[in-house]
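Encoded as structure tokens, the structure appears first; notes follow it.
Note that this complex is displayed minus one protein chain, with the remaining chains in position.
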Amino acid sequence: MSENPYQPNLATIENIKEEVGGERAIKTFRLKFQDKNLQNNFMFQPGQCAMVSLLGKGECMFAISSSPTKKGYIEVSVMRHGKVTKALHEAEVGDVVGVRGPYGNNFDMKGWKGKNIVFIGGGIGQAPLRCLIDYVLDNKKDYGKLDVIYGARTTEDISFKDEFAELEKRKDVSVHLSIDVKEDGWKKFVGFVPDNLLKVKPSPKNTIAVTCGPPIMIKFVIQNLEKLGFNDDQIFTTLEMRMKCGIGKCGRCNIGNLYVCKDGPVFSYRELKKLQGER
Amino acid sequence: MKEKFEPNIIGFLCNWCSYAGADLAGTSRIQYPPNLKVIRVMCSGRVNPIFVINALQQGADGVLIGGCHPGDCHYERGNYLARRRMAVLKNLLEYTGIDSNRVRMTWVSAAEGHKFAEVVKEVTEDIRKLGPMQHFRRENKW
Amino acid sequence: MSGYILSKDNLPKFITEIMGKNKVFAPVEVNDETYFKEIKNPKDINMKYDNSKLPPKSLLFCQTETLFKFTPGTKVKIQPPDINNSKKAIFGIRPCDAKSFFIIDPVFKEDFEDPFYVTRRDNMLLVGLSCTNPYPNCFCTSFNDSPASSKHVDILLTDIGEKYFVEVNSEKGKKIVKSSLFKPATKADETKKKEVEKKAVNSITRFQKIDKIDEKLDKIFENHFWKEIADKCLRCGTCTYLCPTCHCFDIQDESTMIEGGRVRIWDTCMIPEYTLQASGYNPRPTRANRVRNRVYHKYNYYPKNLDVIACVGCGRCIEGCPVNIDIIDVVTRAGEVKP
Partner (left out) sequence: MVDEKTLRDAVKKTVGRKDVKYVVGYDKGTTGFQAAPTFAYEEKDAEKFVFNPTCVNNLAVYPMLEDKPPLRKGEEPDTRKIGIVLKGCDSRAIVQIIQEKGLKREDVVIIGIPCTGVIDPKKLKVKFPGQHKSVEVKYDNDKFAVTVDGKTQKFSKDELMPEKCKECEYPTPIIHDILIGKEIKGVKKPDYKEIEGFEKKSLDDKWKNWEKEFDKCIRCYACRQACPMCYCKECMVEILDPQWVRRSVNLSENTAWNLLRAFHLAGRCISCGECERSCPMDIPLMKLNKKITKDIHEMFDYKAGVDAEAKPLLAMFKPDDPEEFIL
């Protein structure tokens, strides 16, 4: 008989890092499988997701936000919203969670070799991009110029602050942060991410743009990317939906005939255009 | 081997009267059965029927709701509203075949430690006679 | 294809034979309605039922199923569930309901195999019973299927008067007809079966126009038509609960302080909570979105992914809908909408 695909493997929370406080709190959890073999054999690609569950509370799909180049653990970044994420935020180091995965498709890291990459993130949408940025930096020689565009509602809400600070120090990456509403002491861009994108004006030549964030942001980012001359094959996004099974059976995460959990979450704009469906 | 059935009773007691009454019964060392498990609520009017049904589902054999005497409610009318609600609920339970004595209501003031003990005794004995509540208890089998 | 004959007197003996090796589920009449229930006595079976109230899918894909057990709290432990692999049989399943199993098979079998469904499916014997008196809202012939088709069962019985004509369609079925109760059929019996089948086919009055429906639907995704259809929808979900091919489910954790289980329960795409995200964003916020999704799932996405329309024409959703959203009418009209 086959294995039970719904049954998670136990993992311990090794470390919890508070990224954002307040109402839209974000924490990053470092998870390590209890089974050492499993930990060593857990292979995933940037863009893939994992089902993390607190037994007794429920299960959620999260993008893995650590890079596969960092061995020995996986990380997920979680915004406090619903029942499970609320419980996760109350968890402590040493608590045990269930993890199954990795699920879904991934960014085409091999195909992108030698190209410039623009990362456009908003809010918690930075989580899958963080994995990708880390991966690219660890293989920097394979890729060209890197631009990171990121926006949040307020300075408070900017996630991965210290990591952005690290990035800003690097010479081979240019970082463009923004906040939605004007605040005292903020010298960088004020406005929405799509507008920031127009200001940064990355050149479409030999460039890939990857975006993730709230649905409305993705919509306008894609519009603006088109204005800048990016074609359908240069634009990639990772989507999310309410998910329950993670393996294309429970039916709820479909966009058109594709399931985000199984056939996604990474879609090129060309694929998205072909898909009719609500998202 | 047949053990004597000890009923499990959940008490929703109002903060201002019945809970204080229970407290008084305790501090005055009045004996009453240990079968009552007390949950303090701010007012008997806070007791949603969903609490009662859920208690019966989760293993309570009976539920006791305690409030202030009519006219004494800290919030003026919470106990009156609770009275209406429970009248409807008790009839509904009786109609579906669950003895309405499993859901009881009482007025106990902060000064009535003795009355509280008497009520708990009476309720416990009544429910002991009724036996365990088995109609729709959760099986918790997975 | 050569057939066999089972005399009506021998039917109880045949059922007892199956009951010896399997747990048998069969149509049983309760208060004028037919349900699939486990039977203890062959006499309990209603051989002339119209259409069962609920499809037999719950025998393979249970409404509530424990995926695994666990201990919550600080000493977390996970314990796999007991997957029951006893032999079971459905006696008297209609060809349309049997087809529904073939439609949902790939969902549970492909990619990540679902052990619960697959174990049950592999241990399930399907004894079909031809539908000689189709229900007012049946429309299986619209999908080029016949109410007396043996395609999706192990063996199929057809009532041809004083005996049953038996067709065999699988290895499992071949073993069964080795029993001495079955006699080879004559040419006359076979002709009689064809007559019965033809009569049943002719008595179906409702048809759905489905030629190239998946392509047609592709063109009218944004059409106002869907709002018109969904205006009267109560989003009650009866259609999905009664549908033999609806397979969506919800997963929830249920636990006490000391033990618990992760449970899978049937879900319905007609309620907003189905797609509501924790952030409050809902990709399908209106009833029009949801009704459209249901129709598209069956008539567009399924053909695209698995090359089969996920409807068997049993008519249960039409019977069950309190506001007369009629899938025959909806799809037929959708095919005529100008893009």
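The chains carry the letters A, B and C, assigned in the order they are written, with residues numbered from 1 in each.
We adopt the following convention: contacts are C-beta pairs under 8 Å (C-beta built on N, C-alpha and C of every residue); 3 or more make two chains touch, one makes a residue touch a chain.
Quick caveat: nothing in here was measured; it's all calculated off a predicted structure.
Novice: Could you run through the displayed chains and say which ones the absent chain touches?
Specialist: A, B, C
Novice: Could you tell which one of C:Glu33, C:Glu195, C:Glu215 or C:Glu336 touches the chain left off the display?
Specialist: Touching the chain that is not displayed is residue C:Glu33.
Novice: Using the definition of touch stated at the top, determine which of B:Leu24, B:Val41, B:Val63 or B:Leu93 touches the missing chain.
Specialist: B:Leu93
Novice: For the chain that got dropped from the picture, name the residues of subunit B it touches.
Specialist: Looking at subunit B, the ones touching the missing chain are residues 49-50, 53-54, 57, 70-71, 77, 80-81, 83-100, 104-107, 119, 122-123, 135-139.
Novice: Since one chain isn't shown, list which residues of subunit A touch it in the complete complex.
Specialist: 58, 82-83, 86
Novice: Kindly note down the residues of subunit C that lie in touch with the hidden chain.
Specialist: Its contact residues with the unshown chain are 31-33, 50, 53-54, 63-64, 133-134, 136-137, 203-206, 228, 231-232, 234-238, 241-242, 250, 252, 254, 263, 265-266, 268, 271, 273, 285-288, 318-320, 322-324, 326, 328-329.
Convention: only the chains that are shown with their structure count from here on.
Novice: Starting from the defined contact criterion, work out which chains touch subunit B and subunit C both, please.
Specialist: Neighbours common to subunit B and subunit C are absent.
Novice: Using the touch rule from the top, point out the two chains with the most contacting C-beta pairs.
Specialist: After counting contacts between each pair of chains, the winner is A-C.
Novice: Cα centroid separation between subunit B and subunit C, in whole Å?
Specialist: Distance between chain centres: 47 Å.
Novice: Nearest whole angstrom, what separates the Cα centre of subunit A from the Cα centre of subunit B?
Specialist: It comes to 51 Å between the two C-alpha centres.
Novice: Averaged over CA atoms, how far is the centre of subunit A from the centre of subunit C? Could you give it in whole Å?
Specialist: Measuring from centre to centre gives 39 Å for this pair.
Novice: Under the stated contact criterion, what part of subunit C meets subunit B in this complex?
Specialist: Residues of subunit C touching subunit B: 66, 69, 81, 254, 256, 259-261, 263.
Novice: Spell out the part of subunit A that touches subunit C in their complex, as residue ranges.
Specialist: Going by the criterion above, the answer is residues 1-8, 10, 53, 55-59, 81-82, 85, 95-96, 98, 214-215, 240-242, 244-245, 247-252, 254-257, 262, 276-279.
Novice: Can you list the subunit C residues touching subunit A in their complex?
Specialist: 67-68, 70-74, 76, 78, 80-81, 83, 85, 107-108, 111-115, 118-119, 218, 221, 247-253, 255, 260, 262, 264, 267, 269, 274-279, 281, 283-284, 289, 293, 296-297, 300-302, 304-305
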